[in-house]
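Up next, chain A:
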Amino acid sequence: MRSFPGGVHPPDAKTLSGDAPIEAPPAPAQVRVPLLQHTGAACESVVKVRQQVMLGELIGRSEAPVSAPVHATVNGKVLKETVATLPNGRHVAVLPIQAEGEQLEGPAAVEEILGGEWPTDGLDAREPEAIAEAARAAGLVGLGGAAFPTHFKLRPPAGTRIDTLVVNGCECEPYLTTDQRLMEEAPAPVVAGAMLAARAVGAARVLVGIEDNKPVALAAMRAAADGTGVEIRGIPTKYPQGAEKQLILTLLGRRVPGGGLPLHVGVVVVNVGTAAALARAVLRGGALTHRVVTVTGAGIESPKNLLVPLGTRYADLIEMAGGLAPDAARVVAGGPMMGFAVGDLTTPVTKGTTGVTVLTAADLARERETACVRCGRCVDVCPMGLVPTRLALAVRAGAWDATRRYSIHACMECGCCAWECPARIPLVQLIRVGKAHRNAA
Partner candidate 1 sequence: MNDSGPTAAERFVRGILPENPVYRQLLGMCPTLAVTAAVKPALTMVAATAFVLICANVLVSLIRRLLVPHLRILVFTLTIATFVTIADRVLAAYLYEMSKALGPYVPLIIVNCMIISRCEVCASKQTVGVALADAVGVSLGFLVALASVATVREILGMGTWMGLPVLPEGVPRLVLFVMPPGAFLTLGLLLGAINAWSARRARRRASATPRTVKEAA
Partner candidate 2 sequence: METLASLLLIALGAALINNFVLTYFVGICPFLGVSKRIDLALGMGLAVTFVISVAALLSWTLTEFVLRPGALVPTAVWNAVAPAAGDAAGDAAGAAGAATVDLSVLSYIVYIFVIASSVQFVEMYVRRFFPPLYKSFGIFLPLITTNCAILFACLEILKRVEAREWGLVESLTLAVFGGVGFTLAIVLMAGIREELELADVPKALAGAPITLITAALLALAFMGFVGMGANVEKALVEQPPISAERPTSPPDSGR
């Protein structure tokens, strides 16, 4: 199968946590639930200090169209509102909840959220609007990392014809095994959720793209999708295969226009985790309170895939996975390619947290930056067909006109260029600076 142009092959390091089954550790003593966990408008708190809340109870909401409500993720008592800086740099209000009484934890939690029967009969008779509304009420957002509110995606603007729903099971980011384990252990809710999403957007065809380095997940998904009409596709392993535009290009041969969305080529893309959560929201009415987080890396004593309440602090997460190794040097929210380094371990897990990767000094050993000799490797590997070195050097020189001439906004910050650069220039960071400058101006 032909893939997209460019891309790189970093060692995937998925064996660290790939064999660890999804487990739910005891609930933490306190969770810090951010009131903004998605792309869009922040929620307002609807609870008072010292109010008792139940798991799944609404604690924050917003009237803005692009937003998703926030629910209590443990049973307990609301503490005084405070602030936190999320790994992506957003400074948001946080509701801490002190856990009190019975909690949903351990094997029961896994069974409750992912286990049981997920019937696929009659799903395509459901009302599309009801599906989208259920997603909204459950506070569902894309669980692949971008955290775009799902209900918004499931209500394509009038006049758009969506013919294909693509389910993203690539998980091309090295280290992370969240989606892989989900597909291996609970393929049924993924398939059911995919069918629901397709019904909501009116897509006749459902395609699941899974990188061919996950044969077990592929087999499990094939078995679960048997007879449902959902097509499972094994696609070449290459980073960033899981990026929307690249996935659509590989699966369907369609190019999403620059600055456009998949729906402009008749496609809606959802992550496998989102699909599973959608199935739960529609079929069982459960709000999005937990998610699977891969805690991995050479800096973690025993890498695991954990089903944890949202708002769990990274420090607790790391402790659940055996703690930091002595040579741990950098804690990354997400995978090593597109993840953000975190310095403050009180940072909470959000709906978009796919994993926590702890890298050691040995992983990070990097040489000093040298001069760019215009070797063009960044150009060769850029999956968006850009010229990263020009962009980065233009940013350094403050030549903002040049950054736009070289289409800085087409960059999705996948990191292929910086991965490949022999001169070790922080290309992605410089490009982000350039974008920030443009957005500020």
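Definition applied: a contact is a pair of C-beta atoms (placed from the backbone, for glycine too) under 8 Å apart; a residue touches a chain by one contact, two chains touch by 3 or more; residues count from 1.
The candidates came about this way: all candidates are chains of the complex that A comes from, given by their letters.
Quick caveat: nothing in here was measured; it's all calculated off a predicted structure.
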| task | Please name the candidate from 1 or 2 that touches chain A in this complex. | result | 2
| task | State the interface residues of chain A toward candidate 2 in the complex, per the touch definition above. | result | 393-394, 396-397, 399, 402
